[in-house]
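See structure below.
The complex appears here minus one protein chain, its other protein chains still in place.
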């Protein structure tokens, strides 16, 4: 569907211009046509059924709740009271929410930029490595990727531990710096520095593997032509390689934005280790604290709805592109 | 589960990363670059692996040496005691049932999600129908919903279906969690397989569905693997829902089990947590190693052609 779709290595003898997927097939009788019409719906039924039951219904509940005064007593059976946009007004007029939002957006931005940058650079490097080093690197990245976020945070938190952490120990004993009992989490900036390391460390492998796989599909002739022209590496990448990978970049960037803006586990677990909660909460943690922690489910619902709207706004460009292409 | 996927030879025809033919003068320069890059790659490898190493290293040390002012960069007082504690210590929530629950839930999730997503991706790529766009948009938006806000609602839905503390209930939730991404990714992948191949098969006398299964499905193997890995990691590591939905100790999954090593009395068995984490990581790594070759090639076509 995308016009750049020449990257399709599994089928070497494919035609240059990809055919648009069409309801092709032999001519059908009237009855069979009706069957064809219903088939896609039939194919969607299992997925839709699961999504409707497990996501759809709770989502409707959530939206309803966001217009109600819904606290713990309501969970245990008290009738909820409708308050219109009361929860939304409360959230939007609360300075804490805006602080949390700003913090989350900034953190998300930093994480996405560094994840994409590092992931891409490592992927480009992998193309040029010898087989041994490429394998070595893949294994390392795989191990990092396989590590559960919760465990990773515990381990990283420990590496940065105030009393017994490796980092402080090395900084003091090897470099002779004054990091004796230095707390890495007490200062919010430093807290997010550690959090970003954990998040980026966990996300880079996905980006690397995806981009690498994409790079292996850029035709050799293209790269060669570029290097013969004497184009510099950056130039060559931007002008020749990037267009091939554009759709990959768009998709993984969107996914990274969604994941990083909603980040929960790493921040939540890190707050358990140290730091000041009110200065380090991000959207995911804030929603959790509001709804499950404090039992304000109505307000939590309102924040969740607002979050989705923000994410939709951010990915609007992409969604539009996507729709345009679908129309082809 | 991937081993059950019929793999046609065609699926392995992934182009190996090409060794580029060097331009005339640039040979030497290229060699030095390669050396530099190799050194950098070792450095990155170390950065990526260090936390993993630190976890394993700790898990083999006696508990009283972990929190001490002298660092042990390798387990010089090697012990298996922590693994014994985790696996066999009486009075502990046992590891094996939790492992069993986790494995069953995860494998079921991956299998069901892949099958459902395959069907759905066929629908959105091979057919034109009303509300197709709406469906695609919906699965993108679903991924944006913060799961933390939905826990109570999800709990009530499962309760309504009497699925609390069951494997099926948790699986159902996880399937729904990974489905959007899986459909999204597979859709791009199916798009990458030309319809002509199916048509050719039909000319050769296959039925339409026969052509799907015999031609398209095998070609999808790398895509299925790539998305399967994602689903596997998600389901394997999920904590909050599993904690709330499967509250009976015998229905616990591994991430929840891992948390039983922290007590109110404020004594944490760090070495045991590390040993438990290591054990928890092993199945994931094994799964990775099995599917590794197919994964990289698969990652592309999926995410990719959104």
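Order as written gives the chain letters A and B; numbering starts at 1 within each chain.
Convention: a residue touches a chain if its C-beta (ideal position, glycine included) is under 8 Å from a C-beta of that chain, and two chains touch if they have at least 3 such contacts.
In this text, contacts and distances are computed from a predicted model.
J.: Out of "Aldehyde dehydrogenase family protein", "peptidoglycan glycosyltransferase", "Extracellular solute-binding protein" or "Cytochrome c-type biogenesis protein CcmE", what name does the UniProt record list for the absent chain?
T.: Not shown, but named in UniProt as "Extracellular solute-binding protein".
J.: List the displayed chains that the omitted chain touches in the full complex.
T.: Visible chains that the missing one touches: A, B.
J.: Using the touch definition up top, pick the residue from A:153, A:265 or A:289 that touches the left-out chain.
T.: A:289
J.: Which is it among A:131, A:238 or A:277 that touches the chain not included here?
T.: A:277
J.: Tell me which stretches of chain A touch the chain missing from the display.
T.: That gives, for chain A, the contact residues 32, 35-36, 38-39, 41-46, 49-50, 71-73, 75-78, 162-163, 181, 183, 185-186, 271-279, 289, 292-295.
J.: So which bits of chain B touch the chain we can't see?
T.: On the side of chain B, residues 62-64, 67-69, 81, 85, 89, 91, 93, 112, 115-116, 119, 122, 151-152, 155-156, 159, 161-166, 168-169, 172, 207-210, 212, 240, 243-245, 247-249, 259-260, 262-269, 272 touch the unshown chain.
Simple rule for what comes next: only the chains that are shown with their structure count from here on.
J.: Round to the nearest whole Å and give the separation of the Cα centres of chain A and chain B.
T.: Roughly 15 Å, centre to centre.
J.: Once bound in the complex, which stretches of chain B touch chain A?
T.: 10-11, 13-18, 20-21, 23, 26, 33-34, 37-38, 40-42, 44-52, 54-55, 66-69, 71, 115-117, 119-120, 122-129, 132-133, 135-154, 156-157, 161, 172-173, 175-177, 179-181, 183, 188, 191-197, 199, 202, 208, 219, 222, 233, 236-237, 239-240, 255, 258, 270, 273-274, 277, 280-281, 284-285, 288, 292, 295-301, 303-306
J.: Hey, which residues of chain A end up touching chain B in the complex?
T.: Residues of chain A touching chain B: 1-2, 5, 7-12, 14-15, 18-19, 21-26, 36-37, 39-41, 43-44, 46-48, 50-51, 53-55, 57-59, 61-62, 65, 75, 122, 125-130, 133-134, 136-152, 154-156, 158-159, 163-164, 166, 169, 201, 204-205, 209-210, 212-217, 220, 223-224, 227-228, 247-248, 250-252, 255, 258, 262, 264-265, 283-284, 287-288, 291-292, 297, 300-301, 303-304, 307-308, 311-312, 315, 319, 322-323, 326.
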